[in-house]
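Excluded from the complex is one protein chain; the other protein chains are retained at their positions.
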Amino acid sequence: MSWELAEKVRARFPDVELFPRPGQDEPHEASPAPVPSASAAPSPGAPPGEAPKPPPRRPAHEAPPAFLTPGVFVPGELLLAICQVLAIDREFGLHYLSFVSAIDRPEANQFEVLYHLYTFDRKDELVLKARVPREAPAVASVASVWVGADWHERETFDLFGIVFEGHPNLRRIMMTDDWIGHPLRKDYVFQEPAWLVEAAKQRQKDIEGLGLGERA
Amino acid sequence: MALRTEELILNMGPQHPSTHGVLRLIVTLDGENIVDVQPDIGYLHSSVEKMMEARTYLQNIALVDRGMDYLSAMANEEVWVLATERLAKIEVPERARYIRTIMLELQRISSHLIWVGTFGIDLGAFTAFLWAMRERERIMDLFESSTGGRLHHVYFRIGGVNEDLPEGWTHRCLEFCDYFMDRLPEYDELLTGNPIFLARTQGVGVLAKERAIAMGASGPVARASGLDYDVRKAHPYEVYDRMEFGVPVRSEGDCFARYLVRMEEMRQSIRIIRQCIEQLPAGEIRSKVQVALKVPKGEVYARTESPRGDLGIYLVADGSDKPYRVKIRAPAFSNLYALTEMMRGWKVADVIAILGSIDIVLSDVDR
Partner (left out) sequence: MTQSLSQRVVQGAIGLVVGLKSTLRTMFEPKITVIYPIQKLNISNRWHGLLALPIDPETDNDKCIICFQCERVCPDRCIHIEATGKGKERLLTRFDIEMDKCCYCGLCVEVCPTEAIVFVPHYEASTFNRANLLYDLDDLHRGTPKEPIATGVVKVKRPAPKRQTAAPREGTVIP
């Protein structure tokens, strides 16, 4: 779990932006020696270096977020081009896509589309994040690069409403086809479907007076 | 004279005894040959990820037990507490880490036993199911005496485990190990050398290594296709880095290879359990963590090797006592996607064998 891979991606594509790291205020300036991450897991591949400086003690809600898994922010329009290189190029060898998902950030008015990639050659991982606006969210599909992205993108479309352009079969996978809304958005309010309300009312009528289901 | 043929669409499920839950397979047939399979999932979708956002870190342990893969509840607890501990930088006492490893391996055996049993039923061998349940009952008793639950344990805690092992538990566990190693050859007699079983599984449902990687398969399914990858070896968690164990890998990629991989994994699990009990240190089992734990802001991806494959949680914390966003990377979800590849070109009678061989739990697929 070293940041080596993320640094390499940044060296290859200047447009990407590294996740902010503890002890580094300037994430844009790629440091010459990669700082070992504060991950709890032992990383045999990580070069022995100085321990990261302990961050100053601050209340939990004020401290900057700690990204323990290395990753980069990718501009949405470059995503497909970068993924094609990452999956095929021997330098990266990220053949395995663990999942595709998203994070809703209503305060920034955007979604962060999340990709987790893995390489078996050096046993390292990389997270890609593409920021898309909350209104009309759309990003290029990577199903042509990793076949397994098919269902993961369908799931993300279903639960977040993010449109993956160029996806072969983009329709709901978890919810029913006539479902209204996208449940994992932060502003989603659950509404009983009309047929369910009807069915429940009918059931109430049927069992009335039978003494079933009523609280004593 | 060319025969005019027509494709037939066969609807299998959602309620079907061999779909192991509520799964609908839309099978396109050309005569007896499978042209295409489209699994239709979502019948068990409970939006666990959304529910977790409304519960505290401690309460979520009870939720991941039943919201995800219910046949290996403690594997789910493990990945959840692992993610939280990494982000909150909580140390786990040595003894608790050993206990967790023992429990995880017992859970792996019990989950694989269910699979052997149901796979046998799918192929018409009912005896294997009864035997597997008999062995599993011993594990359930071990679980019950230490955790209090048989399926849903809520045993792991952030920073340790709930209660120490009861007196004599390790002795009983070792007894079980001996008993189980005696019983395993019987399964070889019953299934491995069974000509009917071989005919139904050998060479059926082949998944090539490259396709397994591309489709995101993991766990025994990928290992049966020749992918030498196990999270316990690649990214050791708990005390797996101190254990000696082998990772069975087969190159055939068929149903029989998946069966052999799982059978060998159970043997290796017994090895790990014996080593753990031998090295089990005394001491604390739980470090002090407050009930309403506030996890500092940050993001982490924790991964474990669940009985079904590479189980991961991407946790986004915002500094409050509830997680901001949890993404569960379910192994069965990706393995089920690989099903479309495995089934193409086989006969309709092989649907059951191939579906059974990937060991899906629909609660894990749909979450």
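Labels A and B are assigned to the chains in the order they are written; within every chain, residues are numbered from 1.
FYI, contacts are C-beta pairs under 8 Å (C-beta built on N, C-alpha and C of every residue); 3 or more make two chains touch, one makes a residue touch a chain.
Nothing here was measured: the structure is a model prediction, and the numbers come from that model.
K.L.:
Among B:124, B:166 or B:203, choose the residue that contacts the chain missing from this document, as touch is defined above.
P.N.:
Per the contact definition at the top, the residue touching the missing chain is B:166.
K.L.:
Could you tell which one of B:154, B:317 or B:336 touches the chain left off the display?
P.N.:
Residue touching the absent chain, from the options given: B:154.
K.L.:
Quick one: which of B:111, B:146 or B:357 touches the chain that's been left out?
P.N.:
Counting the whole complex, the residue in contact with the absent chain is B:146.
K.L.:
What residues on subunit B make contact with the chain left out of this view?
P.N.:
55-56, 58-63, 65-66, 127, 131, 134, 137, 141, 144-149, 152, 154, 162-168, 186, 189-190, 193-196, 291
FYI, only the chains that are shown with their structure count from here on.
K.L.:
Which subunit A residues qualify as touching subunit B in the complex?
P.N.:
1, 19, 38-42, 59-61, 63-69, 95-99, 101, 103-104, 114, 116, 120, 123, 125, 127, 146-148, 150-152, 155, 159, 172-176, 183-184, 188
K.L.:
Quick one: in the complex, what on subunit B touches subunit A?
P.N.:
41-42, 45, 47, 49-50, 85-87, 89, 211, 213-217, 227, 229, 234-237, 241, 294-301, 303, 310, 312, 314, 316, 318-320, 324-325, 327, 329, 333-334, 337-338, 366
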